[in-house]
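One chain of protein is taken out of this complex; the other chains stay put.
Right, chain A next:
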Amino acid sequence: MKKVHASAKEALAGVLRDGMTIMAGGFGLCGIPNVLIEAVKESGVKDLTVVSNNAGIDGAGLGLLLETRQIRKMISSYVGENKLFAQQYLAGELELEFNPQGTLAERIRAGGAGIPAFFTKTGVGTLIAEGKEVRNFDGHDYVMETGLFADVSLVHAWKGDTEGNLIYRKTARNFNPMMATASRMTIAQVEHLVEPGALDPDHIITPGIYVKRMIHVPDVEKMIEKRTTREKPAA
């Protein structure tokens, strides 16, 4: 079965529908599946629930889908860098579910691993725990959180072979490996597409079983949100 598609549009063909839940990897603008997000924008699909740690920035990443009002609800841990998001949220046009970052990561991991719920001490005694079951284990309280599973996951990887085995680069890994496991239709954009055998099997982070479709994005644009540098010491 051929996993590699010629374009993002072709890779998304037949999988998008209004009201669906999409996971999008990335932390800030690092490791985001930007080419696939652009294709979601062009498809015009709407009323989306999007699971992603952040909501992009104005004009980039998931910010693109906010401009076109294709997102109905976000499940995120931090959305501070996006003015359009704030506007739409305060106007009541956008629903928002905040999850603590580690709880979000674990909900996705659990969802992909067939675990419907788990207990964590994160958020006990806070707004996050309201309405959720709290149980005591060994003298400590833990709140129950549920696994997350999406209709489609969009991920970015550094290298991938045509079987869908993926390797990530540096901190661009972030949420991508868990999201790759937590949907029935995971689509990966890879910077370097290679033949099976070219990747060291010991280095593969996401086994190809999780990846249904892929595209090759050799010249993908990577943005830096906060460029910070230091002075070179005098020679």
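Some notes on this structure:
By our rule, a contact is a pair of C-beta atoms (placed from the backbone, for glycine too) under 8 Å apart; a residue touches a chain by one contact, two chains touch by 3 or more; residues count from 1.
As a convention for this text, contacts and distances are computed from a predicted model.
Chain not shown in the complex: UniProt lists it as "3-oxoacid CoA-transferase subunit B", one of "3-isopropylmalate dehydratase small subunit", "Potassium/proton antiporter, CPA1 family", "3-oxoacid CoA-transferase subunit B" or "Tryptophan synthase beta chain". Among A:Ile37, A:Val51 or A:Val79, only A:Val79 touches the chain left out of the display. For the options A:Thr21, A:Ser43 or A:Thr120, the residue in contact with the chain missing from this view is A:Thr120.
The residue from A:Leu84, A:Val194 or A:Met223 that touches the chain not shown here is A:Met223. Although one chain is not shown, part of chain A still touches it, namely residues 27-31, 53, 76-81, 86, 89-90, 98, 100-106, 108-109, 120-128, 158, 168-178, 205, 222-232.
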